[in-house]
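The other protein chains are all here in position, but one chain of the complex has been omitted.
The block that comes next holds chain A.
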Amino acid sequence: MSGAETRSIEFEQAAVESVLGGYETLPGVRDEMMDADGLPRAHWVPFLSELAQLGPEELRRRFSSADRYLRESGVFYRVYDDVGGGERPWSLSHVPLLLEKSDFAELAAGLVERAELLEALLADLYGPGTLVTNGALPAAAVAGSPEFLRPLVGVTPRGGRFLRFYAADVGRGPDGRWWVLADRTQAPSGVGYALENRLAVTRALPDVSQTLRMERLASFFQTFRASLLKLDSTGEGRVGLLTPGSLNETYFEHALLARYLGFLLVEGEDLTVRGDAVHVRTVAGLKRLDVLLRRLDADFGDPLELNAHSRLGVPGLVEAVRQGSVALANALGAGLVESPALMAFLPRLAESLLGHPLALPHVGTWWCGQEAERADVLAHLDDLVLTSAFGTLIPGLPRRFSAVGADLSPAQRKRVMALIARRGEDLVAQDIACVSTMPVWNGDRLVPRPFTLRVFLAATEDGWEVMPGGFCRISESLDARAFSMQRGDRSADVWVLSDGAVSSATLMPSPESVRIRRSSGTLPSRAADNLFWLGRYLERSEATLRVVRALVGRLSEVEPSSSAPLVARVLGMLSTWGAIPRDLARANPTRYAIAALTRMDLPGALPQLVRSARASASVIRDRFSPDGWRALLDLEGCLTAPVPNAASEADVYERADAALRIIAAFSGLASENMNRLAGWRFLEIGRRIERSIAILRFARAFAEPDAPRGALNVLLQLTDSQITYRTRYMIMEARGPVLDLVLLDPDNPRSLMFQVQRIVDHLRVLPGRDPDAPPSLAERLVARIQSDLIARTAETFELVHFDVLEADLLKLSDEIGQHYFIQGPEENVSWPAAT
């Protein structure tokens, strides 16, 4: 190092003192930022000096903007442990882990080698099994894993690979070497969160990330996507991402990846096996699906041949795999090589499968199914971590048991000793691995916290590609022993610092590979169904809000004697809709309005309506922009917040108004930002049908020939047509002109005719419609409604017509459901006990 460089580093070090003040590394633990002499490592200095320049105040502002970004984009992690299965916002530690390129390259090379070993191991265990017959691996160390899927033995996966996406959890030991702590081969999670973390941190620190030049992530995803697309033989570039559904803890990530990679997010019930090939049920019928990125645990994949209790899988999937008609990433059964028992044999297996030892060490592991190992473990019990050999629950020990021998309670010790004596095969013992710490911003300064790093690898035709980054899980506790920090409290981005030019790849495919296409892609029936109902619930919310607003707004301004009959009509309507209780005897309109706005227990009141809307949207997260999703969350937040006891009319009006504004914002986003594809059309059809029904009900209640005075005015208000009426007629409301405007005027966007025409337009262009076939029943139904409206005049409208039209609209809704959404529920067959 030259003198000038030394001086410049010393200068920078002086500048970073402010951020480093009081940073004390843990005794005996390596720190990623500080060296043993308490000086920042060279590759951290530029970053620290950038932070120093920003100053603590600015840092706080920047970091809270990153938090806001994550919150607003709806990044969440579902927590099973919470009562009611809550969603926990993603917790980001803002300081990234900085790794030198050469350091990461060495780690990456070691992991590539390991991925190759695991692939070879899977190929042997599901294939010829020579590693077992020649004694390199005891049969019991394989058979004990619940992920040794016997129906898949002898099956070569389509494309010849078991692993296509592999992740390893690694930690850095006190000696500075990386150690593998665990392998993830079933359906590794975290890569989507890593992507979100990168976006959040680079948004918070745009200047810093520009200056530092870290390796970009996009080309990794691009390569991975391309390698999966190569397996698709349909030529339509269709890849499914198979998710267990919105209750899964990492569902957000599934939706995010599907959107980012352009894959179709599908659940088991979206898929069906016909003629030994997997198909997705879409609004245009069944479409073949050749490639599935699997985020569903293999055991749940097929109720026929795997777990019969699974409701998440696809009956016949195993047979489709056997026939080679579908490629799964990863293959069913790939989870086998995650088991700690197998890790004990990897060093020996590397010699026979790769011909040389593994360059990257893993945590020392001994399987207690072997006599000599058992004796060794007993002799050193206090200094070893004991854990389940196959990740399964061991009776008498807690779930996910992992403890150092010395720390065992007397009861646990007794149990462990009994196991080692009678069922040692269920246990492994591992060395206590101590990991390193990295800096975490605790609000006003940096503090060291232990972490593990997950690194992601994707298989390509030219071998394994490593994502230049990763996903750090940081523990809040100061215990740096790896086994004690399985969950991780916070996550952090990982920057691999580049020493050369950084590729600026994005997920845009290279120009020559792009085929121009405007078609609608593929819309699974389930997604269409949920979009349709989202539209209906939103519109129903809007109609109810308008009624509530009328109740406390316009109506309350009129003198009670003349408003009473109108109020009674409004209340009657709300009561029929289930939006208010029937037993609020003689309460004033405001109490009723509050009930409709806040009662959680009424099916037609707003909390339940917006929850239903949100529930429909939550299972199709991949189809929304973050803004659209945020609008829905805002709406729910607005309508489920507690109302003060002494809420006034103004408070109620205010809330109803705010909610209507959010719905308008969502509609605006949908109409401006959603492509005019099938999905948008189903959302639209749902809204138009619901709005038509509301218009009919409003008109029926307030345009009766003997309706009380002022009723027509209420009708105009509820249908948002007052201004149009005033500008057109300049007279008091008269029944004929009002009905014409509300029901028949094709140019009034709030009229019934307008809604019906939109439905006609949408149905005509939905996918799967055969232009040579006669119109569908749904099309014929809506055509009948339309011609009925054309043929009628305002004067000839009678009560009975309202009922007929409403019945027709409900029939239309059912018919759309039958035609596009329902392809039959599948039921498992039960079998009686043998006797």
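Assume contacts are C-beta pairs under 8 Å (C-beta built on N, C-alpha and C of every residue); 3 or more make two chains touch, one makes a residue touch a chain; residues count from 1.
We adopt the following convention: contacts and distances are computed from a predicted model.
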Would you mind picking the UniProt name of the chain not drawn here, from "Transglutaminase", "Putrescine ABC transporter membrane subunit PotH", "Xanthine dehydrogenase family protein molybdopterin-binding subunit" or "DNA 3'-5' helicase"? "Transglutaminase"
Contact residue for the chain not shown (choose from A:P46, A:G144 or A:G301): A:G144
Residue of A:E50, A:E305 or A:E338 touching the missing chain in the full complex: A:E305
Can you work out which residue in A:P157, A:G369, A:G679 or A:P767 touches the chain that's missing from view? A:G369
Contact set of chain A toward the excluded chain (per top definition): 125, 129, 132-135, 138-140, 142-144, 150-151, 153, 273-276, 303-305, 307-309, 315-316, 319, 369-371, 390, 392-396, 422-423, 425-426, 823-835
